[in-house]
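Read through the structure below, which is laid out as structure tokens, and then see the notes.
In this view, the complex is presented without one of its protein chains, the others remaining in place.
Coming up: chain A.
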Amino acid sequence: MAGEQVEKRVKYKSSVKDPGTPGFLRIKEGMLLFVPNDPKSDSKLKVQTQNITQKFTKEGSNKPPWLNLTIKQLLGRSHIFEFENYPDMHACRDFITALGKSDEEPKKAAVLTSTEQLSIKELEIRFKLLRENSELQRLHKQFVESKVLTEDEFWATRKKLLGKDSIRKSKQQLGLKSMMVSGIKPSTDGRTNRVTFNLTPEIIFQIFAEKPAVRQAFINYVPSKMTEKDFWTKYFRAEYLYSTKNTAVAAAEAAEDEELAVFLKPDEILARETRQKIRRVDPTLDMEADEGDDYSHLMDHGIQRDGTMDVVEPQNDQFKRSLLQDLNRHAAVVLEGRSIDVDSEDTRIVAEALTRVKQVSKGDGETTKDANQERLERMSRVAGMEDLQAPQNFPLAPLSIKDPRDYFESQQGNVVNVPGVAKGLKRNVHEAYGLLKESIVEIRATGLSDPLIKPEVSFEVFSSLTRTISTAKNIIGKNPRECFLDRLPKSTKDEVLHHWTSIQELPRHFWSSYPITTPYLHTKVGKLKDAMSNTYSKLDAMKESVQSDLRHQVSLLVRPMQQALDAAFQHYEADLQRRTAKSSGGERPNGYV
């Protein structure tokens, strides 16, 4: 597709009222070029196809064949091309859409610099997060707006915050309503003789799921025999006839109109399916299905939809439908769930998809000998009694319990043996033990020393302790639970906390960019380093500006932050040196930046 080009004779109009300049429109891959016939006119247009959104006039309307192109970057300007005939316009339009699609693939290859197609929803989530979390907003303002980090990088590490909603939505499948929407009573207008039924895609889906005969009829009759509207009109007429409980009229009309008869008769397809299902299942062993599944031939009480009982002549028996049948069928469908994922408005597509699903499942079930064989095997397996069977010797896997000594010994570390020193040490140890034992014997003999402690020493101890405690109180604060940060003025405190979060953010991106393999990472690292040196100097300035009695504590607080930045700078310098050394001496392999 990409190699072709389309060239058509057109008239270019910049607005609807413009008479139009005749010329040629040439569309090639990625580019749209309009060249006017008159070389002197200046309405030449050259645009890339990825930026185009298009509107066009419909065939069959009285308007001339126009293609209206709006270019994304130039907001508000629309370019209208008038073609000679409709097929031309369709060709151009299709070509542009095809180009738009194929353009997306090469874009995906450009990994880092491509802009994500953000859905509006995602943008909303981002704005909400920024609004709620002021810290995040401050970070965002500082880094993304000063172009240190791009939007994508900023949000890349915060996928958990963003992704929660979207992940939740995509994982869960929406189930079916348990309310029977297919049988809702129509709205009647008291004055006229009209009855209005409402039809939504949800209702259509339910009808198709519950009544396969209707679905089949739809596929057969629409659009060959009648339009969709007529089909639904007939269907609802049948429903209305049911609701009036006038089986005689129903029989009469069914005799007249064969399509109507389809709706009025019991559902053949359903009956067939259930019969097959029952045949396949052994009711003694498997409770999957039994006679009660055959909804249409239930022994029921004859209760109608709105609770009244009815006695009906036998020849009109088939036009009767009871509450139990409908309920059971509806329940079965709801439990099955949504078997297709088609979300389209087109009824035909829905009908076809449902039929296909049913056919596939029927095809799976209809395997002949193998299925029977498997069934028999399954029955014999289930029917067996455990205590009458031979003992099963399962293959044993040996336990692998690791020797705990491995762990503890590895903790001892590598010990260096120096025999000469060891002997000397042993002697020392022996002497030391002797001394210790002597002390114990001595104290046993003499008892506690008297006086235990001299009063001057005691006094000295007291005064030094008091001094320590009082100075500590000044430095750390009266309340042992009080945090030092609360003693700082509020602006300084906020600044310190903000620097702390930025120092968590920046080095994360910095360290993740190593090793540098693309020029993009190179520039990113450069920008990050500049931002980090900026923060470093700000921290220094803050240290100077704070009051003298708090300065020591602040510098203690700030020290680990500066150490982290220092480590990052060191790494940067070392890496830079290594690169320049490598590029100046030694050969440079191909493609290595």
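As a working rule, a residue touches a chain if its C-beta (ideal position, glycine included) is under 8 Å from a C-beta of that chain, and two chains touch if they have at least 3 such contacts; residues count from 1.
The rule is short, and it goes like this: contacts and distances are computed from a predicted model.
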{"item": "Per UniProt record, name of the chain withheld from view [\"Integrator complex subunit 13 isoform X6\", \"General transcription and DNA repair factor IIH subunit TFB4\", \"GRR1-like protein 1\" or \"AP complex subunit sigma\"]", "value": "\"General transcription and DNA repair factor IIH subunit TFB4\""}
{"item": "Full-complex contact with the absent chain, from A:S178, A:N372, A:S439 or A:T518", "value": "A:S439"}
{"item": "Given A:T233, A:N428, A:Q504 or A:S545, the one touching the chain that is not displayed", "value": "A:N428"}
{"item": "Option touching the unshown chain, where A:I120, A:L396 or A:L448 are the choices", "value": "A:L448"}
{"item": "Among A:T468, A:S491, A:S537 or A:Q577, residue touching the chain not depicted", "value": "A:T468"}
{"item": "Residues belonging to chain A that touch the chain removed from view", "value": "407, 410-419, 421-423, 425-426, 428-433, 435-437, 439-449, 452-454, 457-458, 460-462, 464-465, 468-469, 472-473, 475-476, 480, 514-515, 517, 556, 567, 582, 586-587, 589, 592"}
